[in-house]
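The complex is shown incomplete by one protein chain, all other protein chains being positioned as in the whole.
Showing chain A:
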């Protein structure tokens, strides 16, 4: 079984602080990390490899520094990594990103056919979740999104648990297919020492646009991106509130009075 996991390097939004007074982003010292959902996807692929044998590859698109997320994947247990890196990819929206990644996946599958492609459910910097289904469409394989468990794997099909708004769907898909991974699918394990050693010196295969085949340059990067950012604006101001005044006790008394007056207490304790 050959699984390829698409991984993205993202700024750690956990430590990004927005200065609420100036509305600006405090970028100082914001580290780059592997998109957390992608880390779970790598972990899941490594689990499957342990049970069913095979190989786990990871693929990332980004600047040379994105090698870091491939090293991270090697720590988790991936066998090999590919980085596609070229100015021509810069400024890509989800459509252009899925095109570039698909070209790389096609190249990988020439030497080592792919049974499954994994993506994180979405990337925490953009939150779109659009790239995975885009790749599946381009490769003409079924996409199954929001997977919280892989319940069965055979050489012809997989059975998956797909998270819905109010429950789960149990799905069977033929192979090859593409799935997008929810965090709850597993816990990231502590990296075994040999993996950490391997990761330190690991160098991924790096491809520029010239290494990829049958590439239509018009579909790449900024040029291949139908969406553009129009304007940026401060969120519309709400009319804003009524400030209560006085000591905590006095303010709470005022609040209780308003709630009483407006009959809002009705909503309390309804269970």
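The definition used in the following text is that a contact is a pair of C-beta atoms (placed from the backbone, for glycine too) under 8 Å apart; a residue touches a chain by one contact, two chains touch by 3 or more; residues count from 1.
Operating definition for what follows: contacts and distances are computed from a predicted model.
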{"item": "Which of \"Electron transfer flavoprotein alpha subunit\", \"Acyl-CoA dehydrogenase family protein\", \"Oligopeptide transport system permease protein\" or \"Cystine ABC transporter membrane subunit\" matches, in UniProt, the chain that is not displayed", "value": "\"Electron transfer flavoprotein alpha subunit\""}
{"item": "Omitted-chain contact residue, chosen from A:200, A:222 or A:256", "value": "A:256"}
{"item": "Interface with the unshown chain - residue positions in chain A", "value": "13-14, 16, 18, 20-21, 23-25, 93-95, 98, 124-134, 136-138, 141-146, 159, 162-174, 177, 183, 225-235, 237-238, 240-244, 248-249, 251-253, 255-256, 258, 260, 262, 264-265, 267-271"}
